[in-house]
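Working notes for the structure below.
Only a single protein chain was left out; the remaining protein chains are all shown in position.
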Amino acid sequence: MDFVPENALVIMEGVTKNYDGVVALDNVDFTVSPGEAVCLVGENGSGKSTLIKILAGVEQATSGRITIGGKVYDTLSPRLSAAAGVMVIFQDFSLFPNLSVAENIAFSTQLGKNRRLFNKKHVYEIARKTLDRVGVDIDLGTIVETLPVAHKQLVAICRALASNARLIIMDEPTTALTEREVSILLDIIRRLKKDGVAVIFVSHKLAEVLEVSEKVVILRNGKKVAQGPASTFDAASLTRNMTGRDVAEASPRPIDPSAPVLLHVKDLHKEGAFENINFDLHEGEVLGVSGLLGSGRTPLAKALFGLVVPEKGMIKLGDKSIVLGDPLTAAAAGIGYVPEDRLTEGLFLTQSIVRNVSIGRLDNHQNAGLLNMKSLFRESGDWLKRLKVKTPDIGSPVTSLSGGNQQRVVLSRWLSRAPKVLILNGPSVGVDVGSKSEIHDIIHELALSGIGIIVISDDLPELLATCQRILVMKSGVITDEVSGKNITEDELARRMAS
Amino acid sequence: MNNLSPKNNMFSSPEARLAVIAIVVFITMAALSPERFLSPQNMTSMAFQFPEFAILALAMTITMLTGGIDLSVVGISNLSAVIGATILTQFAGPDIAGIEMAMWIGIAIAISISVGMLAGLFNGIIIAIFGLPPILATLGSGLVFTGLAVALTGGSAVLGLPSGVAWLGNETVFGVPVPVILFAILALGLSFLLARTSFGLKIQMYGTNPLAAQFAALDVNRLLMKVYMVSGVYSAIAGMVIMSRANSAKADYGSSYLLLAVLIAVLGGINPYGGYGRIIGVVLAVLSMQFLSSGLNMLQVSNFSRELIWGMLLIFVMIVNTQKGFKLNLGKTPQTKSGK
Partner (left out) sequence: MKKLFSKSFWIRNETLVAIVIIAFIIIASISDPRFLSMPTLTDLLRGGIVLGIFAVGVMVVLISGGIDVSFTAVAVFAMYTTTLFLVTFVPELSWYWAFGISMLIGAALGAINGIFIAWFGLPTLIVTLGTLSIYRGFLLTFVGSKLISNLPPDMRDFSRLMMFRNTNADGSFYSLPWAFAALVIVVIITWFILYRTTLGRSIFAIGGSIESARRIGINVRATQFFVYVYVGTLAGLAGIIYASMSRVANPFDLVGLELSVIAAVVLGGARLIGGYGTLTGTLLGVALIVIVRNSLIVIGIPSTWQSVAIGVLILVGTGLPAWQAKRAAARAS
């Protein structure tokens, strides 16, 4: 048992959670004091979301003791947690897109007071007060749907505060924010802490929130593996603790200066997303595009594949100009795109593995209007084997695979189309560490075979491990170009943020 | 087995349950009134009744597989029938015979089916290019198609068709009613299309996740246009059968078939949110419906109770489907059960 401060707001002692025999959380101790900010860190499957769910009352712990505000709870329910002042802000914010800012903030308080009648003035008053407390100004009558993401997050924070939150749990709070928005958020967090509100950040990327946090707690495989003052951690020690090992990464092969230019991008411009983008990609080169969220890296990636329509500029593959804003011609010309969000953009979840792989090749296996199932299965199976996807049956649903293998399914889909250029947006997001380095190996191999690869990512170790050159984007412009081997992670981070 | 779809437990699949339902209904009806239900007359009369709405259900099915719906199927079938019938009455007339009759009927059918195809293309364009939700797009276009049929005919039936028209809906070949053969061909065709062609697989993939389809560089717009064109053609064929059986065409024939078609498709296990469905399910749903309504007719139960029993069957099957196993396929349901 750790040292527990006297005034602790939440004390979790020896909390364990089993799901059908699988231990998701193993005898974890965890405390939060009023006004304290804690970073809860871990990879996917480390147990951090289970811990949060138990605290929010969504899941019940198998064993262990939870004390909130001095009161011991045998079991928590969402209602009890909320009444004790524990509020979770999910990544999707759980707002009502069709209602006004004021109503979103005050709805739960209205419910809590069991008010039958809806008093607009009263609701606006509550909302106004809460916004003042946070120190931001958003028009109360605006429909939430039309707000930018950062404002939606603020509305979610205000809603938690309006229902007397004493502990706010934020799930990946910075992923969707731009630099400036992050700094505004951090100011607000500081204010809340002064007010005595405690905050837990749940994340796997913490560089940004470390500076307002007092404590870091790291989970791995359901166990607490490290804990300490935030000042004693840096990115490297976080990663080491999260993964439990130093993953040996192959470093990228030196650039072959004689390799011909494969992709030529000239003066690409899209209002409000990116401007004046110029670069060349050589055969066999792995080019990184990095930048914080909102820097324009994802719109640029999508524009290269035609999913975003640039207003002007030119993309040439070899000596052929590619029609802007049309994924079909981009794909036909030999550009492939592995999207960022595998579950919603990449996969057809209820469909089989083989269908997920072969979707881009169906027309090629059709003879006289008839699909040749045998060749279709053979080709997909071959690709899956080459990418080392382990599955007993490629006819089973793609949901039966792990995150890393699912990513390889999407990769196989594009590889089977023999692309010349492959754009990988966040190639290892939500993939466990082992698979991650294997995916990096695959990237090296593909580059060796002559494919030009663009890796879009804000995962700096990943960029440094895979890319020969890295373009740094800020506010839609390429501000820097660095060669992968003579730059350190810290230096790259500095260039991205400055 | 080169089955590309995810494996379903045989007994948990909606089709297996439907097969049981169809058999139970058949046996019950046969037991209750063996000499009448199993009589050749009843069999033939059943066989002539179901194809017209069954074909409309197939038209509905293909659009539902993409997560859409086609509320204009009846409108399309009446519009194409009215146009076909008008051509026949204007240029051929009731007294025509022989080669000339066959020629004119051929022309009329070709034009009717083209009308269906164009109407479907229209649906496809407003859905794919203009982004209207399918339910509203086809609700509106259905009114337009029906309205055009009303405007063309002034709302009255087109009568005086050549005698050969009756063949399609009333004759038999080797003892099998022509409309049944037609339905069988269309059902097999659609089933084949879905399982063994690139187009069919793409339909199911699109229905599973339209966004991923776009990211996989599927030609989504063309796909949707083709889907609604197929639906239009099937509707037009249903219109030909109705015209033949009624020996006339009218703007408001078969108006009760619209909801029936939706009902059969859903009963047949087609996921209304797209991505999952098998034609065998639809066929079984059609058979269950037909056994049920004919059987009830035999038992002197009023005609209207058919509707009652259809509705009950639909809700019963949905409850069974949602309570077990089917949840996976309804992954995109906006209303998940749970919640406290």
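Labels A and B are assigned to the chains in the order they are written; within every chain, residues are numbered from 1.
Heads up, the rule we're going with is that a contact is a pair of C-beta atoms (placed from the backbone, for glycine too) under 8 Å apart; a residue touches a chain by one contact, two chains touch by 3 or more.
From a predicted model like this one, the values you see are computed outputs, not experimental measurements.
**Q** For the chain that's been dropped from view, list the shown partners it touches.
**A** Spelled out, the missing chain touches these shown chains: A, B.
**Q** If the hidden chain were put back, which of B:I62, B:A85, B:I126 or B:A249 would touch it?
**A** Result: among the candidates, B:I126 touches the missing chain.
**Q** Which one, A:S63, A:N98 or A:S183, makes contact with the chain that was left out?
**A** Per the contact definition at the top, the residue touching the missing chain is A:N98.
**Q** Would you mind spotting which of A:P299, A:P339, A:G381 or A:G395 touches the chain that isn't drawn?
**A** Considering all chains, including the one not shown, the answer is A:P299.
**Q** Which of B:A19, B:L38 or B:L314 touches the chain that is not shown?
**A** Looking across B:A19, B:L38 or B:L314, the contact with the absent chain belongs to B:L314.
**Q** To test your reading of the contact rule: which positions on subunit A touch the chain that is missing from view?
**A** Contacting residues on subunit A, toward the hidden partner: 78-79, 82, 90, 94-99, 103, 107-108, 110-112, 115-118, 146, 159, 270, 272-273, 298-299, 302-303, 308-309.
**Q** Touching the hidden chain in the full complex, which residues of subunit B are there? Just list them.
**A** With respect to the unshown chain, the touching residues of subunit B are 71, 126, 130-133, 135-137, 139-148, 150-151, 154-155, 255, 259, 262-263, 266, 272, 301-302, 304-312, 314-315, 318-319, 322, 333-340.
Operating definition for what follows: only the chains that are shown with their structure count from here on.
**Q** Can you give the whole-Å distance between the Cα centres of subunit A and subunit B?
**A** The separation of the two C-alpha centroids amounts to 44 Å.
**Q** With touch defined as at the start, can you tell me which subunit B residues reach subunit A in the complex?
**A** For this pair, the touching residues of subunit B are 1-7, 196-198, 201-202, 204-205, 208-209, 211-219, 275-276, 328-329, 331, 340.
**Q** With touch defined as at the start, can you tell me which subunit A residues reach subunit B in the complex?
**A** My answer: residues 78, 307, 327-328, 330-332, 337, 339, 344-352, 354-355, 359-360, 362-363, 365-366, 369-371, 373-374, 377, 393, 395-397, 413.
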